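A protein chain is absent from this complex, but the other protein chains hold their places.
After this line comes chain A, so read on.
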Amino acid sequence: MARITLDHIRHAYGEKPKSEADYSLKEVHHEWNDGGAYALLGPSGCGKTTLLNIISGLLQPSEGRILFDGKDVTYLSTQQRNIAQVFQFPVIYDTMTVYDNLAFPLRNRGVAEPEVDRRVREILEMIDLSSWAKKTARGLTADQKQKISLGRGLVRNDVNAILFDEPLTVIDPHMKWVLRSQLKKLHRQFGFTMVYVTHDQTEALTFADKVVVMYDGQIVQIGTPAELFEKPKHTFVGYFIGSPGMNVLPASIDGSSIRIGEQTLDLDYKPQVAVGAKTELGIRPEFISLSRDGMPVSISKVEDIGRQKIVRAEFAGKPIAIVVPEDGEIPADPRVTFDPAAINIYADSWRVGREG
């Protein structure tokens, strides 16, 4: 178990990167606490897997250093770093039995056989495959195979960190839930540092203490699920987290008042926005209330998704989404009010805080 420090890491797949755009991973400078559960969240191709492979040592960063507990491991191999990693698609050694699959990483490291047996049995119990121990791994279903991949990561109890690269992609939805709960339980039990890559926000938000949102090769925000929801640092985080995503409307700022189209809103602070920056207002659909007072909107569609309704409407010429409780009424002459505390102001896509 270790604290992982990423010291000004950059990575480009091509040789001799010339411009910023050549980097698949733009500068990352960050520290992962020992024993933390982190999720790397972002769309496909945003550099999450690149970052993960740099941590595990499958990839050498073009620039920067990686430290485990303050010790430089940048040029150490995966094996020397003592990392476990679980991949998107189950990797099993299909000529071996389930038992031998789990014993493989231990035997390769010369662990004594009684110790191997003790740990493998423990893991078999944990992943609920004890009755399969003597069977060849080939005949298993996809989620059983992935459990073995997970098990091979967990069987070594001295690892510095366990990295998961979208490990539940091939698993059935109901099994996903079960496996995720098991992982959480394991994390609490053993206190590994865990890094979990996913593009599924539910997975990230339920698994991790801290979620790292990546976009276009850079980390745009690191925070608890609540922070990501309430104060998205970047408009991308607003779109990406939450369903439906945050409404982002072009706005202009004059002191503490904001103009959106014909409408003017007043804030209780003065956002500091540089001259010429693209200014936007972001508000989550949950914080817009639909009633007979406020600013006019025209409703185009109502989607009933069970416990709540999503109202698609047009506000100041822009489409917005509003979440209305299941029993909430939709007035004939609809008007909206924005919860002032939930308004975020963005300059060039980055959040301008109340603070400064």
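Everything that follows uses one rule, which is that a residue touches a chain if its C-beta (ideal position, glycine included) is under 8 Å from a C-beta of that chain, and two chains touch if they have at least 3 such contacts; residues count from 1.
Going forward, contacts and distances are computed from a predicted model.
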Among "ABC transporter permease subunit", "Glutaconate CoA-transferase subunit A", "Cell division protein FtsW (Lipid II flippase)" or "Two-component system, chemotaxis family, response regulator CheY", the UniProt name of the subunit that does not appear here: "ABC transporter permease subunit"
Identified contact with the non-displayed chain, of A:E31, A:D69 or A:D94: A:D94
Sole residue of A:R152, A:R180 or A:H199 that reaches the chain not shown, by the stated touch rule: A:R152
Options A:T74, A:T136, A:Q263 or A:S289, residue touching the unrepresented chain: A:T136
Hidden partner interface residues of chain A, rising order: 53, 56, 58, 77-79, 83-85, 87-89, 91, 93-96, 104-105, 108-109, 135-136, 138-139, 149, 152-153
